[in-house]
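For this depiction, one protein chain was excluded, whereas all remaining protein chains were kept in their positions.
For chain A:
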Amino acid sequence: MEEIPDFWRTEVFHPLSVHFPIALLVVAFLFKVVALKYSREVWERGGTVLLIAGLVTLWISVFTGDLADGIVSRKICDPTILKEHENMAWATAWFFSAGLGVDLLRQLKYPIFKNMFFRLIMILLLATGTGTLTYTGHLGASLVYQQAAGVYVPSQDCAEFE
């Protein structure tokens, strides 16, 4: 009889980690957009804190995704979707990293970065990152719900659960 696999499998760490950056980075972007209109510091500084937290968890997700890739690529029926998911995830990570870089330069000691131009550059990077993040998430969902990537499929009679 088949046995239920251990829950803490390598490929499971990716879905466990990936929802943190999705939530944090989207809200960080919204904070920065709101900060364009309202000058209260909570939006500007809050956005930066969310951006840092989101980016840390994003790079962790890239790492756990790379670990999962080596396992699920051998099982799924269309690894080209996985490759696109991976490429978009890397693009997302670099867009947000660049956005945070510009944001930190604006907030630290370089007055040249404090003008509207760099603020818009940062918003543009974060907006593009949010777009690629959304598409990356869509591809990830398609991997799970259409190809059962990383998912244990129980036997038809569910005997292993008795």
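Everything that follows uses one rule, which is that a contact is a pair of C-beta atoms (placed from the backbone, for glycine too) under 8 Å apart; a residue touches a chain by one contact, two chains touch by 3 or more; residues count from 1.
Assume contacts and distances are computed from a predicted model.
For the chain that is left out, the UniProt protein name among "Phosphoribosylformylglycinamidine synthase subunit PurS", "Secreted protein", "2-oxoacid:ferredoxin oxidoreductase subunit beta" or "GldG family protein" is "Secreted protein".
Among A:F20, A:W59 or A:W90, only A:W90 touches the chain left out of the display. Contact between chain A and the unshown chain involves residues 69-70, 73-74, 76-80, 83-84, 86-88, 90-91, 94-95, 98, 117, 121, 124, 128.
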